[in-house]
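One protein chain omitted, others in place.
Right after this comes subunit A.
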Amino acid sequence: MATSMRGLTQFIADIRGARVKELEEKRINKEMANIRKKFKDGNLDGYQRKKYVAKIIFTYILGYKVDIGHMEAVNLIASPKYSEKQIGYLAVTLLMHENSDFLRLVVNSIRKDLDSNNEIDNCLALHAIANVGGSEMAEALVEDVHKLLISATSQSFVKKKAALTLLRLYRKHPEVIPAAEWALRLVSIMDDQDLGVVVCVTSLVMALAQDHLDAYAVCYTKAVDRLQRLVIEHEYSATYTYYKVPSPWLQVKLLRLLQYYPPTEDQTIRTILHQVLQTIMNNCAEPTRNVQHNNAQHAVLFEAIGLAIHLDTGSPLVSNAAVLLARFISSKETNVRYLGLDTLAHLAARADSLEPIKRHQNTIILSLRDKDISVRRRALDLLYSMCDIDNSELIVGELLRYLRVADYALREEMVLKIAILTEKYASSYKWYVDTILQLISTAGEHVGDEVWYRVVQIVTNTEDLQHYAAKVAFEHLKTPSTHESLVKVGGYILGEYGHLIANDPGYSPLEQFQLLHSKSQFCVAATRALLLSTYVKWVNVFPEIKPQLLNIFDRYRHVLDAELQQRACEYYTLASRPDEDDFLQNICEEMPPFPPRVSALLGSLNKKQGDTGDKRTWIHGGKEANLDRDATKRKTLNMNLTNDDNTSAPPSSTDDIISSLAGLNMTSTPTPSPANPLVSSSGDGSLHLSVAPNIDRWYEKLTYSGDGVLYEDVQIQIGLKSRYQGHIGQVAIYMGNKVDASLSSFTATVKVDDTEALSASFSKIPPNVIGPRSQSQQILQVECKKMFSTPPILTVSFLTGSHQTTSIRLPVVLTKFFEHVKLEAADFFERWKLIGNEREAQSIFPVNLTSSGQLDLNKYRAVISGHRLNVLDGIDPNPNNLVAAGVLHMSVEGKVGCLLRLEPNREAKLCRLTVRSTSGDVAKEVQKLIQKPIVAA
């Protein structure tokens, strides 16, 4: 290999030995001339070609321009020898940029290597794709990479690389990957035996799931299952422990992945998750000396706390976590302090009560003076998030004090945050004005225009404040060095409300004028223009200083700046009009209040949070901020959906509309990628029910019987046994593997349309492997809460060479929750009449006769009692007619009675079914359910 290439070693030694740059350049020029000659002459064997390309690569790495050897590199890739192929790939990844024309020539060779049976060739090709990653290449090869990832014959390390290659391609060119289409297949690899593969695939899934939440929803269960196996059952190979922590990278990724999804409704999963999080926290209870062990544990712990906060801020886990975090923020290690503060900010952003955090307020305030700037920054974020009406004065005061000594990098953000907090939690207007003016005078150069606009807005809109504001502004202007923003605020406020304080001693018009005008010479033209407007307002209210003001206008009529000149001229003419003219007075009317507006401050704050890589699941700020954000996100999604239906505006513009509506700039809001997640969720299987006559027949039969086969094909058989008691039911699902290979990555999920009405969850997470010719039993807990009409859907997917997905309806229907009622004839008719025919559902339909030409009364009876209605004998005079009664149990809506009458007619081959119930909907549903098996095929 490389060591045997003497020419190359010599070349490198020569270059290293060159004492000065010129010698090095000479050596390289000489070598390049030689290589050019050799390439021109042709007839090179593989070894020589490899050697020369290697030299070219080395030269290129040194920073010299290289424009030969590309063709030779392409030829080397096609070579069957590993060492030559390797050098070829190295050259391709280094020498060719992603839009190089030569890449077209390489694509075919790379594809061949991807298809090759040699894993090493596969890997080389994957490396090249990931490193070059041009869009053309991505488009051409993404399918092949995917094939390699899902292929059953791929080695683990090939799968790992393939997953990471896909991740890299997705990050660069999200449009080339049909994310939703591949969702199930990719998620299924999360069940791989090899944890390394799982880590890589999880990374990929995490990136994809962020943009395609619904399509990748299956990964939730998988992630929880994997966490359980890692953390609780300790099911992992020894090679994947890092300082006694089982694969911390995987744990962190899974925990993070779960945070992208809204908390699950499924009780079982919640319990498991709770156990997992509890275990992780318990593991961290006793700190160890080993730094690496600590690091790994903390990485997992912080992610776990993040997830706990995400799931439920009220759970005892979170209060435990808060205690832990409090310990962390006073830790000696900078990293731990940083993470502690960051996580606390997450908690503050989500929690209902800030009490547990407020307890540590002093520590947090101290962190503002931490020696590490990133920690200071986190402390600032946390203080911002935890601020509320009670502690706002204290926190804002503290921030103001800190602002004087804060780093320049931090100041602008601090100013914004202080301004927002002051406005949001102002207990009194006085305090607000004091604080903001103090802010402007302390950190003038960092105060953006929006801050002082806002002050002016608020002062104008609040009448009680105006007198006080004018006084305070005046006092602040008195300090010898004032910032322009302060001059602007002062100019505006004194111009509008200076007359309110003119009668107080020390605030006379002349004093106001002198003070303000003394500042004007240090200001830029825009501020001076504003001051001119102030002066013209004063001409109106303070006739006593009119001569001075006129003098100034006169002087400004000759300045160079066009804007100033124009203003001065106009104001001068206005002011020189005769006194009795009320024109000036009309113009200088007091400002009307501004229309209420959402503060622009938040917008400029959010703009600053441009996150790269994995998105954050929360933003800094209180609970409302996060709620707002979620709502906006959801709205955006819906909007996109409707937009997609009539294919109008692209998502980005919708986002703009939303943001302008909300008054917030949501540039940092994760926007879904063009492949719309909600539309693509149709690929999720819920709408793709497996269809076959058998399936319908099996289903129908099971609607009125408890046990039986639900589904069967060559590979799998699904059977049911069910038991119902009131509104609760237990369905045992038997999934049998009929082939001689195990079904791996087995997933079974139940989807309920209306979770308000019906809940269905497995009592434990289904196993992910079913051995050859064996059976697995799952208990499904169902509970009827309200009236429902659509049955839950069971989705089963597994791997047997290829990936199979089957979705079938589960025979959990309304009638399953009926219980028998015994009624006498009199009772029955009384109730029948009581309900009356407005809450009745009736239908007439044809029926088949038995082979002997009789009515199949036994079957009718079986159907009705199978639907758990008590068939009452001896009530109807006609023995052919069936009468039944039952009570529907629902946990939320309570009990609903139901009466039924079936009147078959042999001669007409027709049948009349009448259902009466206290709830009309129930009656209709029952009628539909019972009619179906009886009606003629």
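Simple rule for what comes next: contacts are C-beta pairs under 8 Å (C-beta built on N, C-alpha and C of every residue); 3 or more make two chains touch, one makes a residue touch a chain; residues count from 1.
Here is the rule we use: contacts and distances are computed from a predicted model.
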From "dolichyl-diphosphooligosaccharide--protein glycotransferase", "BHLH domain-containing protein", "Translation initiation factor eIF2B subunit beta" or "Mu homology domain-containing protein", the hidden chain's UniProt protein name: "Mu homology domain-containing protein"
Touch criterion as defined above, residue of A:20, A:405, A:524 or A:714 at the omitted chain: A:20
Options A:45, A:67 or A:907, residue touching the unrepresented chain: A:67
Selected residue (touches chain absent from view) among A:4, A:29 or A:334: A:29
Subunit A residues that touch the omitted chain in the full complex: 19-21, 26-27, 29-30, 32-34, 36-37, 39-40, 67-68, 70, 102
